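There's a structure below that I have some questions on.
Removed from the display is one protein chain of the complex; every other protein chain stays in position.
First chain written, first letter: the chains are A, B and C, and each begins at residue 1.
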């Protein structure tokens, strides 16, 4: 199915839309061309989704294919698992990614394992979209970044788009991947814009993107942190520091090769993500690099800049300090490049 | 409360008991001296627990304090959270650690965050015991090692004892830590024995144990992998290779200092755990070492030996191959020491 | 169709009796608290509009009777309260300090949670107000634990746990009611059925009419009442609390009520009609109760206005307190995570 769509097409200069719009456009176009695709989640119909991603889709496709559920995260996830297992391509929405705590059994014990447990004979081609991240003042129970939990679950794939262009193309690949895919959308990213092709296109899963080439330091960043790292790179360029920013796009399977080659080139690595640092995805990247051929090229310790090891606080200022901001990336990158460690 | 108990007392030569016995003894003694402690879980009463840890305790303490629950993991965890919040010291049992997927909300959104969300004014002094790991032929939904999920959750502590002595002492510390503690017990470890003091004693949380001193390579191993690593060390000693085996005991908070010092001494690091490698705790250890002063002392890449990135298969032979065995550790350690990487 | 508020209306005789039992002082206090809640919510909305608070908030305008009648029918501060996301009203009715609530709402260091919790997580632990909740039905399993703790400690407390109609579709509802029932725990499960869980009406989210009827699945007695009549609320909760304290185990209550505002600020309210809203606004619990007090001769019309004005002043004072309070110091960012 994916063959139908162009891969990584160039983005037309003028067509700048937000990430919310890109996702909505992708969902609409996918549903228009494939009746096996449907949407399911809390308040995705007439409400349009808590972040507006599905706004208007129920008018076009009706309540059967844009399906509001009661507040029952386990059953709504099961609705995806069971329908995917029997010929459909469900796209679920977890209104806030935090609520996935109530759907872990269906995702981890069922969706991820069904194929393997049954000897490779069943498939669960579902996508679960999750609105993740802090910065909206919603405090500890509405601001989680839990992607590394799922990276740790064989059978699942984990995708984290970093802008509108990436979001649309990765969504298409996720829907037709044939496996259960966790698709984490950052809430602050929703309102950011960039150029996005109008037609459906795909960005392959498992392929990282060198979002910016540079020679002094590799930053591996995910989701909204790619944008922040690019901004940091712009600022540091003024000081003559050239950062390379690598966006893995897919956290599992991870494109080791692109990451390793970048570190071999720059000799230095900084990993940036919003999720709590301890136990997070940064550890996986650090460990892979430290075990890889790039190890011998490392000119400095591997550094991580993750979220602080704390729940997200409500207060606006505290909240900002709990996760990496552009200035934190600038400072950390500068230190690493200048040999402070 | 912990002051009452000796810390890390020597184990009397003769008193060798299994891990199941040590845990049961610890639970019994804790309950005898403190009426605020009670046990709750599925089939922990007259059945004695799926692995026999609580066998007989209901006879001594009655059904109120050794409380069987219906099959309702979320509510049984809530029973711990709410009672801990209001003056009790509950010890919950997750019959198989896999079932914790059904209790994530209560553990992650409630137990872990309550104190912080409420401005540091509430406490949730509960322990959740979880029977973890493969090797029993119970297949993909009864063999998980999910500790790193909880390492990634600020507000929780994560403890993994590696033998009977460790289990009893760490249990005592966990109960009186004042925080929610995830206490992962390996199922194959249950039947292993070692010398254990009869009285109550504590092993502080957050302090690693150098289980064996050596100069050629540091192995950081958790739970049952400590025993396997010690066996590997015995075998390699015959070849003149001296492994240092470090058991973190507490995965969060992690005793960086002991780990870093060991790697500074040996110059080489192998991390061994049973959990799926990708996204696992090994990444955290690798990342911390690669960012630490030990980085400069590393003479070889950091290697991880984790579980394969797959669900646990039923077939006995496949199951063995899915997770590290003594021979795998021997081979990997030998390679690392001999400079193969 | 009979309007739910009428269908489950308190018998007029009984209403009189309850009012009499309460007496003028308590009646006056009830009215004052309802006004205070209304004023708090209106101010919250205003502050949000001004950008002085951020995040999200869930206003309980229209549901004040439920908060006031409930808290006052249990022993506030001695019993336990587990609150939910639409919880400002219950917090105020419980008697938790309004200045510190407002400070929390504004993210200040003097707030109940030192500015860490915000609107969705206000707690007053010292007074056994165990906090509001961002996870729908998240406090139901906790209530089992609180009930169990009461049982094991052998006090005569009860645990009051608030949730919405939407929350009754979560698995946690089922597990918690079942567990509380088999162990006869002193838990008062209180469902504020305001007809919607975010955008989904009760009619669409379940195939039966009353959430209270779900009590039968657990052998739990239940009662439905007009949640817009503070006397009906008080009467039902009192009955439930008495039943629970007599050792009969948990009770499930369902207040039929309605929220006037959108679910939260991002809500365009396309899922309901203006007419429906108006019908319910005609049942505004505050003037209804004020009229009763006047009718009973407990208050004069002018007293009502004095009370109302006082309530709004209380909120102004709270805002002043909150505004004057310091922001949390970033140096304390990581405090309060572990004991």
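Throughout what follows, a residue touches a chain if its C-beta (ideal position, glycine included) is under 8 Å from a C-beta of that chain, and two chains touch if they have at least 3 such contacts.
In this text, all values refer to a predicted model and were calculated from it rather than measured experimentally.
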Among shown chains, those touching the left-out chain: A, B, C
Listed residues B:1, B:195, B:264 or B:310, member touching the removed chain: B:310
Contacting the left-out chain in the complete assembly, out of B:24, B:142, B:288 or B:303: B:142
Of A:20, A:44 or A:81, the one touching the omitted chain in the full complex: A:81
Chain A residues that touch the omitted chain in the full complex: 38, 64-65, 69-70, 72, 74-88, 90, 105-106, 109-110, 114-123, 125, 154-155, 157, 177-179
Residue ranges of chain C at the interface with the undisplayed chain: 169-175, 178, 181-182, 204-208, 213-214, 216-220
Chain B residues touching the omitted chain (full complex): 42-43, 45-48, 50, 68-75, 98-99, 101-102, 136-142, 308-311, 313-318, 321-322
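One rule holds for everything that comes next: only the chains that are shown with their structure count from here on.
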Remotest chain, chain C as reference, centres from CA atoms: B
Chain B and chain C: spacing of chain centres that average the CA atoms, whole Å: 42
Whole-Å gap between the CA centroids of chain A and chain B: 31
Residue list for chain A, restricted to those that touch at least two other chains: 98, 101-102, 139-141, 309-311, 313
Of all residues in chain C, the ones touching two or more other chains: 113, 115-117, 121, 134-135, 138, 171, 337
